[in-house]
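Only one protein chain is missing from this complex, and each of the others stays in its spot.
For clarity, chains are labelled A and B in written order, and residue numbers in each chain start from 1.
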Amino acid sequence: MEAITATPVSSRLGWSDRLGQSLKRFILSPRWLAIVVALVVWQIYADYRDTRLIPTPIRVFTKLYEIVVSGLFFEELAASMVRIAIGFGAALLVGLIIGILMGSRDSWNDYLKDLVTFGLAMPGLIYALVAVLFFGLSLWAPVTAILATSYPFVAVNIREGVKAISKELLDMSRVYQVKRSKVVLQIILPSLLPFALAGFRLGFAIAWKASTLVELFGATNGIGWQIRASFDEFSVHGMLAWALLFGLVMLFIEYGILLPIERYFGRWRPKVKQVM
Amino acid sequence: MEATAISVRNLVKTYGDPGRELLVLDRISFDVATSSLVTIVGPSGSGKSTLLNVLAGLEPYKSGNVEIYSSAGGSKLGYVFQSSRLLPWLSIEDNLMFVRPQHVDKARHKERTQRYLKMVGLKNVGQKYPHQLSGGMQQRVGIARSLCVEPAVLLMDEPFSHLDELTAEQMRAELLQIWQATQRTIIFITHDLQEAVQLGDRLIMLDYQGHIFEDIKIDLPRPREFTDRAFVDFYADVVRRFHQMQAKRAEELTDSET
Partner (left out) sequence: MSLVADTSVPASQPTWAGQLAESLRRFFLHRRWITFIVIGVVWQVTAMTANIGLFPTPITVIATSWQYVITGLFFSELGISMLRIILGFSAALLIGLIVGILMGSRRFWDEFFQDFVILGLSLPGLIYALLCVMVFGIGLTAPVMAIILATYPFVAVNIREGVKAIDKELLDMSRVYTVDRWRLVRQLILPSLLPFILAAIRVGFTVAWKVSVLTEVFGGDSGIGYQIRVDFASFKMRGVLGWGILFGMVMLAIEYGLLVPAEQHFARWRAKVKEVI
């Protein structure tokens, strides 16, 4: 038995070794087993029940492929994205204002807390239905519904962010008579950033769901509308295809865009906890 | 009276994957007599906490033999940790009941908890929750807990290192009184040489290679104060030996680099 009394060798691995290890773990991961099991169970269940009701995995993926390749997916995606961009943009603004107010003064917190709680508790369904009833098929319907559904999530995270701004750092800046703009730029904004990102991520996920809901009831295009169409046609494989695409888009945005951004801006932190 | 409580033979302990192992304890052998108070010192990373964990059965070892002798059906171990390790959602009384050994019935154990809480000066604290007690008091509860299972061996891992010096000093004096009253076999780990010499009737010094560098009997009467010439001389000698060990280590490091 060779013994070493220096630092363990494992801490001196090069990056290529670590990449190799990561790849190995990825390939040998149990997740593939899980996917195989899921597909098998699905196939068996589809065979057991009426295949009109439960489509086979192949059928669903074929449909999915068609939708993407024909470009339909991107058309509908764009239509939904426009609505989300406007609606969520407004939600960010409103949520920011409310969050900052609530975080800075207790009085504002008392006034506004219920708006936020109520907003969190209310199902997006109600907002969607009311918006459609009121605005019909115009762009206003999705925009207001998205705004109403997602602003509370942004507000809550911003509020926590404001409350978390270190009074000690602010006091220290005051002692050193640091210029206001510097304080905002180098203390307040960096403090808020992780919370703003967390709020953005959560709010964005909610916005997507809200927009889909509205498109279900009052739209003529968009991913939600496609899902409605599948439902009306009783096309289970169609809906599953669109649902999977929807899920993939969300996962892509979450892991491909938002998470890396959050990690980049939060790299000085030991950990970021998300509110709600 | 000179029965053996613990017997360790050629204990080898390593960390890491086979082929790339880090040797922490290298063929350690020693016996501990019952009712003795043995202090184990060593620099950080010398494996003293690991040794305790192996004795406690918390960590496996590569080879060798470890035996703890207890009376038939009696509890083997009590352990006092650096942090109190009390269950925060149980009262102090319930925390002590939590460790009731299988072979002791509730009433008898309850009587013991009350007796030992009283012994550490926490008679009325039974219904409080840990967060309501100070650090020193929580450590005392930990000590009471270790006592009330009436173990063959009491293991203590730097139990006073997280306390302020005044409290720690007080706790050391109390520990000696408890030891003399209960006659338990105690293994006490510390990085503080002074604490080790003040408390133990035997001192084991580990070195950086996982060997026993020194095994010294301490025959001095207690309390050991710095006003006592014999104690000062003895302590100075121990410090000297400790520095010898460190010098040897420095030598080896420079040797290996050439």
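Going forward, a residue touches a chain if its C-beta (ideal position, glycine included) is under 8 Å from a C-beta of that chain, and two chains touch if they have at least 3 such contacts.
Note that this is a predicted model, so its numbers are computed, not measured.
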Check your understanding: From the list A:D47, A:E66 or A:D110, which touches the chain that is not on show?
Key -> A:D110
Study note, to complete from the structure: Per the whole complex, from A:L19, A:L93, A:L137 or A:L251 the residue touching the absent chain is A:L251
Revision key, fill the gap. Out of A:L19, A:L33, A:A164 or A:L189, the sole contact with the unshown chain comes from A:L33
**Study point:** Contacting the left-out chain in the complete assembly, out of B:G57, B:G135 or B:P223
**Key:** B:G57
Exercise for review: Tell me where the left-out chain touches chain A, residue by residue.
Suggested key: 29-31, 33-35, 38, 53-54, 107, 110-115, 117-118, 121-126, 129-130, 133-134, 205, 208-209, 212-213, 216-217, 227, 231, 234, 236, 239-240, 243, 246-247, 250-251, 254, 274, 276
Check your understanding: What residues on chain B make contact with the chain left out of this view?
Key -> 56-58, 75, 77-79, 81, 83, 85, 87-90, 94, 98-99, 101-102, 118-125, 127-129, 131-133, 137, 140, 149, 155, 170, 174, 177-178, 181
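Here is the rule we use: only the chains that are shown with their structure count from here on.
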Revision key, fill the gap. Between chain A and chain B, the Cα-mean centres are separated in Å by 51
